[in-house]
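Missing here: one protein chain of the complex. Every other protein chain is in place.
On to chain A.
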Amino acid sequence: MRNWRCVFSMVVYFAFCFSIEAYKFQRTQQTERISGSAGDVLEDDPVGRLKVFVYELPSKYNKKILQKDPRCLTHMFAAEIYMHRFLLSSPVRTLNPEEADWFYTPVYTTCDLTPNGLPLPFKSPRMMRSAIQLISSNWPYWNRTGGADHFFIVPHDFGACFHYQEEKAIERGILTLLQRATLVQTFGQRNHVCLKDGSIMIPPYAPPQKMQTHLIPPSTPRSIFVYFRGLFYDVGNDPEGGYYARGARASVWENFKNNPLFDISTEHPSTYYEDMQRAVFCLCPLGWAPWSPRLVEAVIFGCIPVIIADDIVLPFADAIPWEDIGVFVPEKDVPKLDTILTSIPIDEILRKQRLLGNPSMKQAMLFPQPAQPRDAFHQILNGLARKLPHDKSVYLKPGETILNWTAGPVGDLKPW
């Protein structure tokens, strides 16, 4: 008996020592642990911490739309489709709605594409409204909380405001029916109408396979100082400039087109991904909306993102300390961008590169198929898990309704 106790305590002691050693070993590695304001949460496993119930909607809300236009699987809003697929086969899914913490409605609102591939959001409010009417009439869970324990994925330009133009989106505001639900969206800007408190910010979809095939050996020396490829003036919609990107991109061009340190141009070369891996800084300025897939690409390729978008809220901001990883430049300081970048102390630059080199950082930005641990799907679930348990106040008294079903522009009330 005593021997057994001795052995057990020895085992515990050794396990403790080894874990200390493992922790130390991780510390001395070339990468640093990512620790955001919520703590070391990038590596959390959401399985067991929450249960999600997936509503069964008729296929006209999801499958039929996708069949009509399969381009939805590759554009930057494809997260809504892949999240649905992930949840259907995930261990967090529960078939018993009584024990569910969160409810997911699979409606693909961003799949109505123009011939060019850009989504038209004009029918999205009606589609969303029709879906919510369906779930509220067929299941009691929507009315139970007014939608407060439901979440929706709205990856479009301005989230649940459902418009690509900022002024129009601000005018519309977030769809009234969604005002209590949790929104998972790509758009994030502080003090903006289209960003609700408690929303979860996700990165735009970038095809992981495509980026994997363009990797170059990490020993290739980084010889480009600043890299950017994209539009500076949106000639079709804003020829004089000043409107597109709030004039920031045009300012970058005018100030730095003659600067050999800045490799900036509108040409899209076939070696775009390879060039990013040879650059120290990658510019991620705002466009028509503040977010951009360039952030994802910069993180995957180890290029320090230079974010030029005032008041932007970046993906998983409570899990990832973006100020430590990227460089934030206010839009009014764009003419001094070269001074700012060259005066960053070299130790900070090396530290940022180490943080970017952390594989959990790269994993958190991707939506791989099939899902892998610590990827963006899991970070969304982690974010949802962090909001649990639901406050008692979300549960409405029977008969009490908070949502105004007839609010909003008249056009939205038409059935879909």
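In this section, a residue touches a chain if its C-beta (ideal position, glycine included) is under 8 Å from a C-beta of that chain, and two chains touch if they have at least 3 such contacts; residues count from 1.
Assume contacts and distances are computed from a predicted model.
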In UniProt, the chain not displayed here, chosen among "Thiamine pyrophosphokinase", "AP-3 complex subunit beta", "Glycosyltransferases" or "Alkylglycerone-phosphate synthase", goes by "Glycosyltransferases"
Which of A:Glu32, A:Asp69 or A:Glu254 touches the missing chain? It is A:Glu254
In the whole complex, of A:Ile34, A:Ile135, A:Leu183 or A:Leu341, the residue touching the missing chain would be A:Leu341
With the full complex in mind, choose from A:Glu166, A:Asp275, A:Glu297 or A:Asp375 the residue touching the hidden chain.
-> A:Glu166
On chain A, residues whose C-beta touches the chain left out of the figure = 30, 114, 116, 118, 120, 164-167, 170, 189-192, 217-219, 221-223, 225, 234, 236-243, 246-247, 250-251, 254-261, 280, 288, 307, 310-311, 322-323, 326-336, 338-344, 346, 349-350, 353
